[in-house]
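In what follows, a structure is listed as structure tokens, so that the remarks can point back to it.
What follows is part of the complex, with its chains left where they were.
The chains carry the letters A and B, assigned in the order they are written, with residues numbered from 1 in each.
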Amino acid sequence: MFFKFLPQAVNFYDLFDKQVDYAVDAAKYFKELVSKGAIDDASLEKMGTIEHQGDEVAHDIFNHLNKTFITPFDREDIHALAKELDNITDMINTIVSRLVIYKLNSVDKNLIQFSLVIEESVNAVACAVKGLRNIKNSKSIQDSCVEINRLENVGDAMRDTVLAELFEKTKDPIAVIKLKEIYQDAETVLDVCEDVTHVVGAILLKQA
Amino acid sequence: MFFKFLPQAVNFYDLFDKQVDYAVDAAKYFKELVSKGAIDDASLEKMGTIEHQGDEVAHDIFNHLNKTFITPFDREDIHALAKELDNITDMINTIVSRLVIYKLNSVDKNLIQFSLVIEESVNAVACAVKGLRNIKNSKSIQDSCVEINRLENVGDAMRDTVLAELFEKTKDPIAVIKLKEIYQDAETVLDVCEDVTHVVGAILLKQA
């Protein structure tokens, strides 16, 4: 009877590694797409698949969390971490969809810049998250978090510059509506990466 | 002395039934309003009243939660469920207010389509939430959640199509600003319904 209630052994670290790898895939593929300009249906579908796979790992984590008594760190932190990692992949996928819906087909130098910063930040997120498995080496996790915060500030400044320029130079209001949303979305990805550092920071502090 | 601290017996199921009924009322009335086009002051007030009544039940739930030791399911899930149900009614009310403020007076076929999907989704939310009272019959709750997820996907595709068309056909930027926000809001209602399924799923898993 008792064993009935015992969950299957699940390794949350493995699930988080898998989830953050999808975020890295999304960021990398996003960079490729914006450097080429026009996004075709096959590319849109491929990005949608990455997002869907990341989503499934997130749901795996939520499900295991609801059935597991003993977790490697606080339940609320596991939930928050899975949620934020999901938000990264989601937001990148949303930007790609919007580029297609808004028929933004030409190469946009600002967006390429954003995609480079996003890729760097998501890579640092992967280092921080994968580092949790070996939490005694918290120095390297902290270094990644500092880097993510730095890149969020870089993104903030980029968005401000790019929006000021957009309003200065673009006279077509429809183009302003579209690009303003895309640039703000791009900066939001970096905000979400920073949210990950808050969860990771809480985990580190509680284990210290 | 001790009895002083005992809360009045409160039935959270009754409160959730009441709250979700207001969401159903809001969705139904929303469908009526957009099928007629112009929204007059009396209609705006009626929708505001539904929203206000739903809000009061949400606060009842929060207050009882803060004073009750024993709850039918996890406190955090009760809080999240009341919050998400409140968000449904709130968002529908916001759309109606915006239609008035933006003086969008004519019948919009896209919005009628959204209102039909929203009504279906909120009805399924009501089935899922009312099913919690008899959690052993979790099959029917799960069916409702699958349906809500399906309708969210329908809404996503609708929003994408409708926005692409809006940017294609509408040359007046002011009209684009207004309708873009309204369509995105309409899809947000379906997102919030999907958020309810996440809370309901967590409740089911924990009780399994």
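Basically, a residue touches a chain if its C-beta (ideal position, glycine included) is under 8 Å from a C-beta of that chain, and two chains touch if they have at least 3 such contacts.
Everything quoted here is computed from the prediction, not taken from an experiment.
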| item | value |
| --- | --- |
| Total copies in the full complex, given that 2 are placed here | 3 |
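Quick note on the criterion: only the chains that are shown with their structure count from here on.
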| item | value |
| --- | --- |
| Complex contact set, residues of chain A against chain B | 62-63, 66-67, 97, 101-103, 173-174, 177-178 |
| Contact footprint of chain A on chain B as seen in their complex | 160, 163-164, 167-168, 173, 176-177, 180, 198, 201-202, 205-206, 208 |
